[in-house]
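Note that one protein chain is taken out, while the other chains of the complex remain in position.
Moving on, here comes subunit A:
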Amino acid sequence: MAIQVSGITKRFNDFTALDSVDLEVRSGELLALLGPSGSGKTTLLRIMAGLESPDAGGLLLNGEEALGLKPRDRQVGFVFQHYALFRHMTVFDNVAFGLKVRPRGQRPSSAEIRRRVTELLDLVQLSPFAGRYPAQLSGGQRQRVALARALAIEPKVLLLDEPFGALDAKVRKELRRWLRKLHEDIHVTSVFVTHDQEEALELADRVVVMNQGRIEQIGSPAEVYDHPASAFVYEFLGQVNRLDCTVEGGIAHIGDGALAIATDGGVQGRAVAYVRPHDLGVTPAVGGPARISGIHVVGPDARIDIDLAGLALEAEMDRERLATLGIVAGDRCAVHIDRARVFAR
């Protein structure tokens, strides 16, 4: 394994940022730390880089105890949300910085530095901008410079703190694909922090979902999306209908018995059922129990607001299906649940 975190705890005054966190990052993988703000994900990343020191716990980098090491001795590349480029240096000098500051014995010759920086700028597709200053670049370009700068020291681990957080939606998507491809090419163990579930699910080999200083679930993107381990993960990953229900003998009754679903777990009594909008089926039915209160078309999909005996539900389907059903706002309909997860309350 590349990184092993064991029992890391960090408090800021009386706020517990990390509460005894254990985590293993496998060599060569791209791992996402996903969570809302204040969940401790950035603190965990900064502890790995040595920019923050934990109150308790241990950290191994490539099997070696790392907590005693200064950031400069950890061989970790760190990419900041707001780039943190050196403003008074050109793009070239920014990327060369990590090589130029090495002690005399380990410092490559200036010709070698030039060759490596040029190579890295090619890799991030910024060779024509070598002589520019950071202020003269766009956000996406700056973040690529920051990445090249971090890669210049040939880090054992690459840590990225909300790397696309400050970019607009289109650039973010492009850069995301590009980073995925880059990771497939160079295979450096990477950990990135994000609060964007789509980003985590698309980019990462494994996703770590964090909440209030604890890890809620670790798994592949498909695992955490399809089989959320907790109510929090269910709510945090994607849209979800949260329905109060009562479970009796394996059957959950929702909305005073308007809907009933079979549950798999051993939950009894008052509970909450989580239903994804695309797992909620709608069929037109004259005199049905539910009413369509609104239809919103978003790109290729349609979002349908349903009123089931005072209970607001949200369903999602593609527009073709919507056209086949031929429903409009105000129609009566019947709803059925294809899949749900019930958690005790």
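Quick note on the criterion: contacts are C-beta pairs under 8 Å (C-beta built on N, C-alpha and C of every residue); 3 or more make two chains touch, one makes a residue touch a chain; residues count from 1.
Definition applied: contacts and distances are computed from a predicted model.
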UniProt protein name of the chain not shown, from "3-oxoadipate CoA-transferase beta subunit", "NADH-quinone oxidoreductase subunit L", "ATP synthase subunit a" or "Sulfate transport system permease protein CysT": "Sulfate transport system permease protein CysT"
Selected from A:Leu60, A:Ala84, A:Ala229 or A:Ala258 as touching the chain missing from the view: A:Ala84
Given A:Arg26, A:Arg102, A:His227 or A:His296, the one touching the chain that is not displayed: A:Arg102
Chain not shown, touching residues in subunit A: 49-51, 70-74, 76-78, 80, 82, 84-88, 97-98, 101-102, 133, 135-136, 146, 149-150, 152-153
